[in-house]
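Starting off with a structure, shown below.
One protein chain is absent from this view; the other protein chains keep their places.
By letter and in written order, the chains are A and B; residue numbering begins at 1 in each of them.
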Amino acid sequence: MTDCLEIIDVYKDYSGLAVLSGVQFTVKRKERHAVIGPNGAGKTTLFNIISGKFRASSGTIRFKGQDISRKSAYALNRLGISRSFQITNVFQELSVFENIRSGVRSRYGLRYHFLRKPDSNARINERTAAIAENLGLKDVLHVPVSALSYGQQRALEIGIALSTDPDLILLDEPTAGMTREETVQAIETIDRVTAGLTLIIIEHDMDVVFSLADTISVLHYGKILISGAPDIIRSDQRVKDAYLGEDHL
Amino acid sequence: MIFQKKASHFVIAVLFLVGGLAPFALRQYQVAMLTEIIFFALYAVSYNLLLGYAGLLSFGHAMFFGTGAFTAAVALVCIPGISIWSDIFLAVLMAILVGLVVGSLLLRTKGAYFALLTLAFNSLFYVVATKWSSVTGGDDGLSITRPNISIGSITIQLAGITSFYYFTLVIIGMAIVFCWYFTHTAMGRTVLLIRENEERMNFLGYNTHISRLLLFVFTGAAAGLAGAFYSLHFQFVSISAISVDMTTTVLLMAFVGGTGTFWGPILGTFVYIIVQSYLSDLTDHWPLFMGLIFVFMVLVMPGGLSQIIQKIPGVFSGKSGDEPGDRVVTEETIL
Partner (left out) sequence: MNEIFVFSLHGLAYAGLLFLVSAGLTLVFGMMNVLNFAHAAMYMLGAYFSYTQVTTTGLFWPSVIFCPLLLFILGALVERFLLRRVHIHGHLHELLLTFGLAYIITELVKWIWGNYPLAVNITGFLSKSIHLFGIIYPVYRLFVIFCAIMVGVAMALILYKTRMGIVLRASVNDGEMVDALGINVPLVMMGVFAFGSALSGFAGVIAGPLLSTYPGMAHEILVDAFVVIVVGGFGSLGGAVAASLLIGELQSFGVLLFPKLSLALVYLLMAGVLIVKPSGLFGAKQ
């Protein structure tokens, strides 16, 4: 099986402060890959670099064999990489429907058309409704985001990430701020809606991580400590010392 | 939403109907004033697509208006026998070119930086128009004669005030309706979404720089069309058409009417031109009062006149007008 994403020796520093120092791992196609690590390990920075928000100071990133290290966010999205945000980052004033449709119509190439109206495109509207339904947002389709509950906003966050039909989806702490039960339920949903896609997820709840992921990469002080199957990670002494030892075992 | 759209169709129909009948009830000078209101309304509507929809504060809209006005006038002077259609087409084309060149320089900027640069570029255009007097007539301006319309063997006289009024009503009216339609198109929605959350749009595959450029050029073309009608209407153009004052004028028109709705700037233009003609009879210092009205509105009534009008139905049904749904920039409530 070919690799979906290869991250090769990626460095990132902000005016001298090193955040990532030589990150290296690969993600296979259709893999469910979790990135874990203590706060400040550089997980979100890594996502920002993969998704094109920032450029790496050095290093290479390949997506389906193509070097994407210097591409901007919109170009990466068109190649099939989509992401969600740790802090809900949606169109607050607009309805759930228009939020999701923004990505759907982008996928269908209806971005800058001066004559065609998204309103009258049945395929786009159907696809939008389907995504919303899949995430349990069917009843609030025409409600502005600001009127949604927190859980619904988090679901919408994922819905928007899914809306461009990505091959690779990056979810940055999709369960941030949720209770234990909500988290378990949210992870079930994520598992269901991302079936068939390559998934990279940042998640703090270790039980959830170990049940969901095929492969786990442990990021520690800007480096990948180890990358492997959950069993290997669980039994690795370095991981225990560096991360799990602190408060989980 | 469906109701709102029907309401818009209704507004359009009423405006055209009233516009069509108006010359029967008005004196000649009033018809001339109404002509002025119509093309300035397009100018204000195009400006509001930048300010109200995209959240881009430009102090350079007069460079499009002026380019359109001067191109229309210069073409009439330099190309004998040019048809009115080619004349208008050239004016819009030049405005588009200006939009592309200036827009590509500005496309990465927004906010205060964008505002500053548009003002600087407007000043550049003004300086060029002043210095290039062999073409623009400099401080003296250019006088032109309005050509007639020829469609095949039929010729329609445009020299009269009323006939030019109807010509303006049809052409500019259609342009305004297209601007309204534009706000529902993919591009129109994209512009609104970028203003709401540009970062997210980038992560959804939208090139937001290009989007801004396209919008800038589009609004420029519309303003250029308005400028061409300005020249044709007054049969004269001077450098004031391309000055920063002309930008201030459109800002006031749009803001007084309300930048939160599509129709607000049209109302604003109407009010502005009526108030201006009234004030300028009373005092030479009418711009001062316009300025005071503007600052007052920025301070007290940022939603403009349409904010008040929107509150009225709320008063009757006992609802407060400050519910989130009244923020017209959001999706459903834009007419």
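Everything that follows uses one rule, which is that a contact is a pair of C-beta atoms (placed from the backbone, for glycine too) under 8 Å apart; a residue touches a chain by one contact, two chains touch by 3 or more.
Keep in mind that what you see is a predicted model, and the values were worked out from it rather than measured.
When the full complex is examined, the chain removed from view is found to touch B. Across B:Cys78, B:Ala112, B:Ile154 or B:Leu282, the residue that sits in touch with the chain not pictured is B:Ala112.
Which of B:Ser123, B:Ser143, B:Thr162 or B:Gln235 touches the hidden chain is settled by the complete complex: it is B:Ser123.
The chain not shown here is touched by just one of B:Tyr166, B:Phe255 or B:Phe270, and that residue is B:Phe255. Although one chain is not displayed, its contacts with chain B can still be listed: residues 51, 55, 57, 59, 105-106, 108-109, 111-113, 115-117, 119-121, 123-124, 127-128, 131, 244, 248, 251, 255, 285, 287-288, 291-292, 294-295, 298-299, 302.
Note that in this section only the chains that are shown with their structure count from here on.
For the pair chain A and chain B, the distance between mean C-alpha positions equals 43 Å. Of all residues in chain A, only 51-53, 72-74, 77-78, 82-83, 89-95, 98, 102-103, 105-107, 110-119, 142, 144, 146-147, 160, 163-164 touch chain B in the complex they form.
Residue ranges of chain B in contact with chain A, taken from their complex: 182, 184-187, 189-190, 193, 196-197, 199-208, 210-211, 214, 218, 324, 327, 329-332.
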